[in-house]
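This part shows chain A:
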Amino acid sequence: MAGERVPLGELSSEFASVQLTIDHDGNGPRLRIEDLRTGHVGFLDPLELETLAWLPEGALHKLLDPSLLRWRGDA
Partner candidate 1 sequence: MTSADLANRWDSLIEPGRVHGSLYTDPDIYAAELERIWYRTWVYVGHVSEVPEPNDYVLKSIGPQPVIMSRDKQGQIHLLLNRCSHRANLVCDAQKGNSSAFRCPYHGWTFSNTGKLLGYPFNSGYDGTALKSELGLGRVARVASYQGFVFGSFAQDGPTLEEHLGAATDAFDRLVRLSPTGEVELTAGWLKHKVKANWKMLVENETDGYHPQFVHASIFSVADSGIGELYGDKSVAVCRDLGNGHTENDLRPEFRRLDQPLGWFGTDPAKVPGYVDQLTAVHGDNTREILIDGSPHVMVFPNLFIAEIQLFVIQPLAVDETVQHVTAVQYKGSPDMNRRMLQQTIGSVGPAGFLLADDSEMYERNQRGVHARTPEWLTIKRGLHRERRDENDHVIGDATDEVPQRAIWKHYRSLMEGQ
Partner candidate 2 sequence: MHATSEAAGMRIDTDLLREVEQFIFREARFQDELEYDRWEALWTDDGVYWVPANGDDTDPTKQVSIIFDNRARIATRIKQLHTGKRHSQTPPSRLRRLVSNVELLGEGDDGQVRAGANFVVYESRERGVTLWAGRSEYTLCRTPDGLRMSYKKVALVDNDRALYTLAFLI
């Protein structure tokens, strides 16, 4: 199965556009997320995804702060 990629589709809103793929390059499957506006790619493994499913309301809001990672104030 290594190297196989299962495209899941594109999700877009007026704020973001991402391409989702199940990626089999590793020893186990991962969700591959490509930010279609920049080409930046990130991965989430099943345990991380399961954790996301259990996130309480607003838990991601900290991460949505633009200064936190992507447009860092101290960079």
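Quick note on selection: all candidates are chains of the complex that A comes from, given by their letters.
One rule holds in what follows: a contact is a pair of C-beta atoms (placed from the backbone, for glycine too) under 8 Å apart; a residue touches a chain by one contact, two chains touch by 3 or more; residues count from 1.
Treat the numbers as computed from the prediction; the structure is a model and nothing was measured.
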| item | value |
| --- | --- |
| Neighbour of chain A by the touch rule, complex-wide, chosen among 1 or 2 | 1 |
| Residue ranges of chain A touching candidate 1 (in the complex, touch as defined) | 13-16, 57-58, 60-62, 64-68, 70-75 |
